[in-house]
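What follows is a single structure, written as structure tokens, with notes after it.
Excluded from the complex is one protein chain; the other protein chains are retained at their positions.
Think of it as A and B in the order they're written, each chain with its own count starting at 1.
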Amino acid sequence: MRDYEKYIRYRTFPTPWCPGCGDGVILKSIAMAFAELNLDPDDIVVVAGIGCSGRMPTYFNTNTLHTTHGRALTFATGIKLAKPEKLVVVISGDGDATAIGGNHLIHAARRNIGIKMILINNGIYGMTGGQVSPLTPPKFFTETTPYGNIEPHFNVRELLTAAKATFVARETVNRLMQLKQVIKKSFQHKGFSVVEVMSNCHVNLGRRNKMKSPLVMTKYIRDITMNMADFEKLPPEEQAPKYPLGIFVQDTQRLEYTDLYYNHIVPVAQQTGVQGEK
Amino acid sequence: MSQRKVLQGNIIVAKAALAAGCDFFAGYPITPSSEIAQYMSKEMPKMERTFIQMEDEIASLGACIGASLAGRKPLTATSGPGFSLMQEHIGMAVMAEVPVVIVNVMRGGPSTGMPTKPAQADMMQARWGTHGDHPIIALYPAFSDEIFSETVRAFNLAEKYWNPVILLLDEVLGKAHMDVEIPEPGSYEVFWEKTHEIKDLNIYDRKLGENPPRIDFFHGYPIHIDSLEHDAHGWPSFDAKTVDKMQKLRMQKIYQNLDDIIKYKEYFMDDAEVMVFSFGISARGALAAVKTAREQGIKAGLFQALTIWPFPRAALQERFKKTKKVLTVEMNMGQMKYEVERIAPCDVEKQTLLRANGMPFSPAEVLDAIKEFAK
Partner (left out) sequence: MKKYEIRYGAVGGQGIITAGALLVDIAVEMENKFAIESPTYTAAVRGGPTKVDVIIADEKIDFPHATAIDFFLCTDQRPYDIYKQSLKDDAIVVVDSHLVRELGDTRHWKVYQVPIINETKVGAGNVVLTSVVSLAVTQKLTHIITYEHMLAHIRHWAPKGTVDMNIKAIEVGMNLIK
């Protein structure tokens, strides 16, 4: 048994994911990050919402919680506030995190609460059968954009940077070792972190856009992504359809929310005490 | 010695919650319940307990459920529109069997309705607001001492039965400042489940009707909690036999323990010919009316439900053996009257006094209805 396998809950296998899905790579990279940090499985809780990504916690041999659509961050906020010393990981898809759960995403970032979010961006609602998401690229065909997508997609990096997230990174399922490394770094970050993982849904997005095999789709992901250094050299018009990779924001100065609450607000309340109600 | 003092209804709820061991509050401002959050934001940090104002009511209940799974005793407070937003997570708490207390200080609806006016408009939303078949407990105090005791009881029932408990209040009870006797700690029961050591993964396994143990994360044995239908381990399962068993376990923990959960008060009911069935603010006008009716020689009585859900069916049916007239008084267009009609035998005459215009029924109005009905 390899180190990371003790974080995998094999008894709940098989997974519901299609053959060739990037979710398996992500599952493994997260488990590897746990192993490299040598964490006690009981000191971890993995929380997820709904969708293919929502099923991922079931397969971690840690404390795990499968919640409602888009709201994983809210449950995670409760857990983190109750037990700040625990590693609270949220796994979310692009629809889950940026559509129905978009409000919670920006507020978690604004609070800088120490939740570690893995945002799996496959550009589609996979489990419900291939509907357009806020991260589906323009012109793509989906079950609900049969004539092509007319909406622009969110840029997660810019969205979270604007919301003052203190750790923002992007990686792809094509680069397991880099992905594991970035996830590990995000786990070591004290505040709120988001690692956006570009993943492939060849079944529900690729199939309708001439990329029906996992190989073609992962090649497509390789083609649209590049290291930050290379990205910055491109003229603006060529930057638009590309996704830079790397750690974009890593702010270690701003205090984490539970730290602020328990180490700053609680002592202030206890010492000065706002005049209590009778 | 307990102390007599003047407190706003919402503040009584907050104080009682703290007395019951509430150590986590997540909420979102909404009239007429905001004083509960305001009080908690002031008092909880002093006690090293946790307060957070979330981005909406969905997030508030989500945070409460998360905190509960991490061993806290959570509370959230809201009113009609926020209560509507919370419905999905009430279902989540039922499905995952998570203790949580939700206060709904009812105001006029639907929609934004009348934020500053009282109503009893969410009686059925409390029962059936979330989708799917589910058991629910809802309590509704009417007097200041009951606001304290029922809040404490809400926490006890949530912890004992591992289920969300809804504490209903209305704008009048929430906003009014009233004399109240805050009982001394120790003079009332506070249910503390001893930390349950999780030894295997059969976290949901138990006998039908049995109180479940409280399970939460971080007790040395990683567990899985799911909003999906699940088996005794908590793993997702849609197997018909398993689903059947789990649904029955969730229902029967409540329905086989009705004696412990159902509470009501009866005034002048022993020889009553006309029973007024009411609750909350309406029961207060009704009680004054019943007293006056008695002075005038009319044999009227009041059945005041403190537990709304599960409905106090057996107790009412016992009364219907002798009392053959029932007048349901509620500040809505008719909600609990259907429950009364459903269980009252054919030989019981049913009458209602209903209104949802923001004006509580005055004692005179209830008295007129009693007199008319008693004829």
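The rule is simple: a residue touches a chain if its C-beta (ideal position, glycine included) is under 8 Å from a C-beta of that chain, and two chains touch if they have at least 3 such contacts.
Everything quoted here is computed from the prediction, not taken from an experiment.
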| item | value |
| --- | --- |
| Partners of the unshown chain among those that are drawn | B |
| Full-complex contact with the absent chain, from B:V172, B:L353 or B:I370 | B:V172 |
| Of B:T116, B:N202, B:Q256 or B:Q296, the residue in touch with the unshown chain | B:T116 |
| Residue of B:M124, B:I182 or B:A288 touching the missing chain in the full complex | B:A288 |
| Where the unshown chain meets chain B, residue by residue | 4-6, 31, 115-116, 143, 172, 175-179, 281, 284-285, 287-288, 291, 360, 362-364 |
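Quick note on the criterion: only the chains that are shown with their structure count from here on.
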| item | value |
| --- | --- |
| Residues on chain A engaged by chain B in the complex (per definition of touch) | 9, 12, 41-45, 47, 55, 57-58, 61-68, 71, 73-83, 86, 103-104, 107, 261-262, 265-266, 268-270, 273-274, 276-278 |
| Residues of chain B that touch chain A when the two form their complex | 5-7, 11, 24, 26, 39, 42-43, 45-46, 48, 50, 52, 54-56, 58-72, 74, 88-89, 92, 217-228, 235-236 |
